[in-house]
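Please find one structure pasted underneath; my questions will follow.
Complex shown without one protein chain; remaining protein chains in place.
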Amino acid sequence: MDLVLDEIGKCYGATWVLEQIDLTIEGGQFFSLLGGSGSGKTTLLKSIAGIEKPDKGRLLFNGQDIVNTPMERRPFNTVFQGYALFPHMSVFENVAFGLRVKGVDPGAIRNTVTEMVERVGLSERIHAFPAQLSGGQQQRVAIARVLVCEPKVILLDEPLSALDASLRGQMRRFLKELHRDLGLTFVFVTHDQDEAMSLSDRICILNQGRIEQVDTPDTLYHAPSTTYVAEFIGTNNLIPVTAGGETEFGRVSLEVESNATISIRPEAIGIGAASDALNAAATLVDRQFHGDNTVMTFRTNSGRELTVRRPGRGDAIEIGGQAELSLPRSACTLISEGRAT
Amino acid sequence: MKLTRPALNAIAVLTIFVLYAPILMVVLTSFFTVRRGEIDWASFSFDWYTKLLANEGIGTAVLASLKVGGIAVALSLSLSLLFATYITLARPSRLEAGAISGLIFLPFLLPPIITGMSLLVALKDVEIERGINAVILGHVVFVLAIGFRTLQARLAALDPALLWAARDLGAGPWRSFLQVILPQLKLPLATSAIMTLAISFDETMITLFLVGDGATLPIRLYGMMRYGFTPEISALVTLVLVFTGLLTALMAWLTRGRAGGFTG
Partner (left out) sequence: MSNALLAWRGAIWLLLLGAVLAPIAAFLAYGFFSVEAGQIIYDLTIKNYGEAIGDPVYRSVLGKTILIASQVSGFCFVLGYVVALYIWRCGKLLKYTLIFIVAIPLMMSYVIKIYSMRGLLGHTGFLNQILIWLGVIDEPLSAFLFNLTAVRMTLVFALLPFCILTTFVGLERIPTSTIYAARDLGASSTRIFWKIVLPLSLPSAIVGVMFTFVLSVGDFLAPELVGGVNGLTYGRLIFSQFGIAFNWPLGAALSLVLMLISFAVIALAGWLSNPRWMRGGAV
């Protein structure tokens, strides 16, 4: 049940919005396509759904090329951004639509739809119209509508972006439970890295129509392979390093073959000099209190800004005050690809 | 500014009144006799209406107008649907879309005399006789812009994902269009049908060139008016006004709560 994208490319006019996308989405995974606007994530989802036809490459599902299969015959269903519920149909009719198309008999439709609507917790609103529902309820209808079609893969296009923050948390949990119960493949498009990190088995990070990295959330966070990923996922400090491992703060214990970059997370940086670490004298330029932690920004004597996250209220340093920062060698990750900062 | 505003308001109220004064005059003269420039209030009667009903020519003209209007509505809306869906759903190039809407709007924007004469000349060249069919054709070409503009505006405002969702759930292009897109067009179809009918029912200038020996109601009126201002015409005009008023009210009811419904 794997979905394989083989050298997929898509261009509008002379610009390639997707270039050489090679990707394998394993059956049953919660897979996210993550990227900013213009990264090509939505175009890629549309290509998988069949809304857009790629200009090159193959799309294999279960070993079969489905690139020329029209969208109505693909074993995938999509939850659209903004849900695209049919405004003139009730919740029941919206959910029943796919079954009616298939020609399922009315009695079976009634049972399946009632059951599915109950499952998403909307039994009481089954005869309501979409305009009479809240955003979260509309979301559930959109999900129920695709689930009754028993797709092999569910595609979700920014499904949480229209909801307010508190509801988004609830829906995240709902989606995760749904995925666990159904064991289906979820392909989830989002621009929100936090959403992707908390939900996914694997994430594909797209940038300007190219894949930057495909990995588990853990690997993406701790071992980004490009500077783009390092900066896109969470906050990071990037420091240039020369061939041989020399940085402005001293030598790192990594094998560096050519000029590259090292990254170190804000929470890994300590205040006060330490052994087996790169030490740097710095001035505090900004501090932001977040309740459970405090983010402090320092400017080193070499002129580089470093972000440091400390638990609780942070260290008692005034803005403009001096401190010695320590960057443990073990926390430094080498990024050999991508632009140097 | 202190005095200008009340003055302007007075002008506005007066203008709205003056818009109706001539029509009021017509309605009054259909019920009352006017003698030596004064209305005889005691002379109220429906006489002119009964005379009107006896006039066979009028009945024929009304039927002709309704026939032309009905067919023109059906044809122009079907064509509008064909054109508007093409422009919005088939995604033609900007240039093509511009050319198509330009051609649709052309007969509507040109002075009616030119549209009328063009059709007259063209129909003569392809040897179609003047008459009711020619009038229908002329009306369809003229009113096409109304349905097209209204439907296109609605279609352009639709979420494209509606169509995708239908296809995604397994419906083919026809089913998606009929069950998902078409129901969204009910209101614009109804309002443009009313507008189209009203315009066709009143159209005189283009019709005059194409009608030949027959007559639609406005042509009949035009002919009668050459003999002056008579109570019989006033009665007919009053009836037409009632019909138009009903259409306007229906339109207003359909578009209630939506400002600017009249301009699509």
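Going in written order, the chains are labelled A and B, and every chain counts its residues from 1.
Basically, a contact is a pair of C-beta atoms (placed from the backbone, for glycine too) under 8 Å apart; a residue touches a chain by one contact, two chains touch by 3 or more.
Everything quoted here is computed from the prediction, not taken from an experiment.
Within the full complex, the chain left out of the display contacts the shown chains B. Within the set B:I58, B:L137 or B:A215, the residue that contacts the chain not displayed is B:L137. Of the listed positions B:L63, B:V121, B:A156 or B:L178, the one in contact with the omitted chain in the full complex is B:V121. Remark: the residues of chain B touching the chain excluded from display are 1, 8-9, 11-13, 15-16, 18-23, 25-26, 29, 34, 36-38, 79, 82-83, 86, 90, 92, 100, 103-104, 106-107, 109-114, 117-123, 125, 137, 140-141, 173, 195, 198, 201-202, 204-205, 209, 218, 221-222, 225, 228-229, 233-234, 237, 240-241, 244-245, 247-248, 251-252, 259-260, 262-263.
In this text, only the chains that are shown with their structure count from here on.
Residues of chain B that touch chain A in their complex: 159, 161-162, 164-172, 175, 179-180, 183-184. For chain A in complex with chain B, the touching residues are 49-51, 70-73, 76-78, 80-82, 84-88, 97-98, 101-102, 145-146, 149.
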